[in-house]
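Just below is one structure, and these are the notes that go with it.
The complex appears here minus one protein chain, its other protein chains still in place.
In this document, chain identifiers A and B correspond to the written order of the chains, with residue numbering beginning at 1 in each.
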Amino acid sequence: MSNLAILPIIIPMLAGIIVAFTNKNVALTRVLTQVFAVISLLVAAFVTYTVFTDGSIILETGDWKAPYGIILVADELSILLILTTNIIAAATAFYAPHSLTLKQETHYYYTFFFLLITGVSGAFLTGDLFNLFVFFEVLLMASYALIVLGGEKIQLRESIKYVLINLFSSMLFVTAVALLYGVLGTINMAQIAQRVAEVEQRGILTTIGILLFFVFGTKAALFPLYYWLPRPYIVPNPVVSALFGALLTKVGIYSILRVFTLIFVHKIEITHEAFIWIAGLSMIFGVIGALSTNNIKLIIAYNIIPAIGFIIMGIGIFNQEALSGSIYYLVHDMIIKCALFLLVGVIAYVAGTSDLRKMHGLIHHYPVLGWLLFISAFILAGIPPFSGFIGKLALLRGALSSEEIAITIIALLSSLLILYSVMKIFIRGFWGEKDETIEYKEKASLGLVLPIVFLLGFSVFLGIGAEFVYPAVDGIAEYLLDPQIYIDSVLKE
Amino acid sequence: MEYIILILAGILFATAIYNILQKQLLRIIIGTVLLSHGAHLVILTMGKLKRGQPPILDDSVITYTDPLPQALILTSIVISFGITSLLLVLAYRTAKENNTDNMEEMRGEANE
Partner (left out) sequence: MIFAVLIPLICALFVPLLSRFKQKVHTGIFVVFIPLGIFLYFLRFIGNDFSPVLQTYSWIPSLHINFDFYLDGLSLLFVLLISGIGTLVVFYSIFYLHISEKLGHFYVYLLMFMSAMLGVVLSDNVFVLYTFWELTSISSFLLIGYWHHRERSRYGAQKSMLITVFGGLSMLGGLVFLSVITGTTSIRSMIDQVDIIMSNEYLPLILVFILIGAFTKSAQFPFHIWLPDAMEAPTPVSAYLHSATMVKAGIYLVARFSPIFALYEWFFIIVSLIGITTLVWASFMAVRQTDLKGILAFSTVSQLGMIMAMLGFGTEAAVFAAVFHILNHATFKGSLFMIAGIIDHETGTRDIRKLGGLLTFMPMSATLALFGTFSMAGVPLPFLNGFYSKELFFKSTTLLNENSNSFAVFLSDAIPYLAVFGSIFTFVYSMYLFFGVFTGPKKLDLLPKKPHEAPIGMLLSPIVLVLGVIIIGLFPNLVNGSLLTHAANAINQAAGYESVSYWHGFEAPFIMSLVVVGLGIILFLTMKRWTRIYNVIPGKLSFNKVYNRLISSIDVISNRITNSYMTGSLKLYMSIILAVIIVFSFVIMFTTGGFNNISFNDLAEISVVDVSVVLIMVLAAICTIFVNNKLALIIITGIVGFGISILFVIFRAPDLALTQLVVETVSMALFLLAYYHLPELQRRNETIGDTLTNLFLALGTGTLITMVGIAAHSSDWFNTISDYFVETSYKLGGGSNIVNVILVDMRGLDTLFEIAVLGIAALAIYGLIKVRNKKEAE
């Protein structure tokens, strides 16, 4: 049974290899991609069900017992995120053929796509710090490949910055893992947690922890490490932007969540207190960025940063409600970011520009897109009864029960500005006089719109149907607050 | 000895960073290469140096050098190699497309 844990990694990997071989036959590749994406989603759903009914699945790969071999840990947190990842993957798999050029498709888009999913799933599942590095590299390498896909001038220019910054943080990551090994003599996360607890995070350990935080923070695009993010995210095809926006930064934030609830939890007055400040600054500078531009894709890209701020805020506050808020917000944000990137992709496509100043009255031609954007804006800003609200509510309750007033006010204000930044697109781009002179492209095809509807459906469900999800998330938060459960489940002593 | 190697690693990091902060692509890439060298040295040192024989089992040997860092470095070397190769091709293509190898000339407009 424990082999179930590796399925979310293996299926996309095999799929990626298979579609690499069918590359010449685009029609077949597309079908295969969609079939595999659905299979992977179903499997993920099944594994999720198993984990939530029977408890964490621990897989000791190669039968090398913990802490010596590489351990895969499918606990409720990682499997929830894997399920979300697969929902996103399925949506983009159906969107991709309508959005990509034939050239991009035959340049192994689908292979890179599946390997990206592999890397992301692996990063969520692994219980080994060095293995986490390896999965990071898988997903980063796939992302490098995706971002240059097509090889346009701007794309190349932005990708090289993206690659360089990530390369730097990867090297820092591997160094930090080594340093941790030097102190603790192990790279198994459960054992690291156990040993750090044993010496009460003495001496150099907090510093190494903070180095790891910066590594993950760079990937997660936290203040003040996010500079690399917005522009590289808007140069590739919208479907790639959607995958990046939904998954890449979230892997970073997941790693922070894992490491700073499991391992470095003995000096929270230093580390986690700093996170709250970082969260506040991420929100402020993120929304300022989102408000600063008229490029609709860039507006969405900047909106990644305050969202990350919300999530890190919960980790910083570090009580059960705030943590469950963070997790809920994380799941919510993965879905809505993907939907929004796909959506502005379609909007920019039909309008023929991503410059808001050149758009107006689109709603006369594309009412469906307009209303999808309208709803998305409210979901994103955390207006009830949608998914963002549930996470935000739990976060605010957590913050106020720890009497964190400043961050509460910042969070509330940035919600308003997030709403404004996206609603601006609706008011300026969609409202207005019908423009007969502009030649519009064909109606946004169903293939582009349905995946977005599918994702927004989930967002709405996560809001209105929160009762089906929140108790589970709350359970995860409780579980995260007691690292011993994780340690015991892996080390079995 | 460990501390000497750590200082060397520190110097490699420093020169790497200095190069990365330059404008020309080739220098930047050289910087990343130095960076990975530094990182590998740190890994190696963390397993302590010269504490026994190479980690190849032999009945006459009692103590071996820590094999785990070596395995980690191997993985890391290969990955770094992959990235460096990609980076080189990317750099070459970028320089061709943008007609410059100066990163400061590749800033782009604020609102594209």
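Here, contacts are C-beta pairs under 8 Å (C-beta built on N, C-alpha and C of every residue); 3 or more make two chains touch, one makes a residue touch a chain.
Predicted model only: the values in this text are computed from it and were never measured.
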Contact partner of the left-out chain, one of A:Thr118, A:Ser282, A:Ser376 or A:Ser459: A:Thr118
Residue among A:Pro236, A:Gly289 or A:Pro483 touching the omitted chain: A:Gly289
For subunit A, residues in touch with the removed chain: 13, 20, 61-62, 64, 67-70, 103, 107-108, 111-112, 115, 118-119, 122, 130-131, 134-135, 137-138, 141-142, 144-145, 148-151, 160-161, 164-165, 168, 172, 175, 179-188, 191, 195, 198-199, 202-208, 210-211, 214, 218, 224-225, 227-228, 230-231, 267, 270-271, 274, 285, 288-289, 291-293, 361, 363, 378, 383-385, 389-390, 393-394, 396-397, 400-401, 403, 405, 408-409, 412-413, 415-417, 419-420, 423, 427-428, 431-434, 466-467, 470-471, 474
Absent-chain interface as seen on subunit B, which is shown: 1-28, 30, 33-34, 37-38, 40-42, 44-58, 64-68, 70-71, 73-75, 77-79, 81-86, 88-93, 95-96, 101, 103-104, 106-108, 110
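The rule is short, and it goes like this: only the chains that are shown with their structure count from here on.
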Cα-centroid distance, subunit A relative to subunit B, in whole angstrom: 28
Sites on subunit A touched by subunit B in the complex: 130, 133-134, 137, 141, 144, 148, 151-154, 156-161, 163-164, 167-168, 170-172, 174-175, 177-179, 181-182, 187, 231, 293-295, 298, 355
Touching residues (chain side subunit B, partner subunit A) in the complex: 20, 25, 28, 32, 35-36, 38-39, 42-43, 45-47, 68-69, 72, 75-76, 79-80, 82-83, 86-87, 90-91, 93-94, 97-98, 103, 106, 108, 110-112
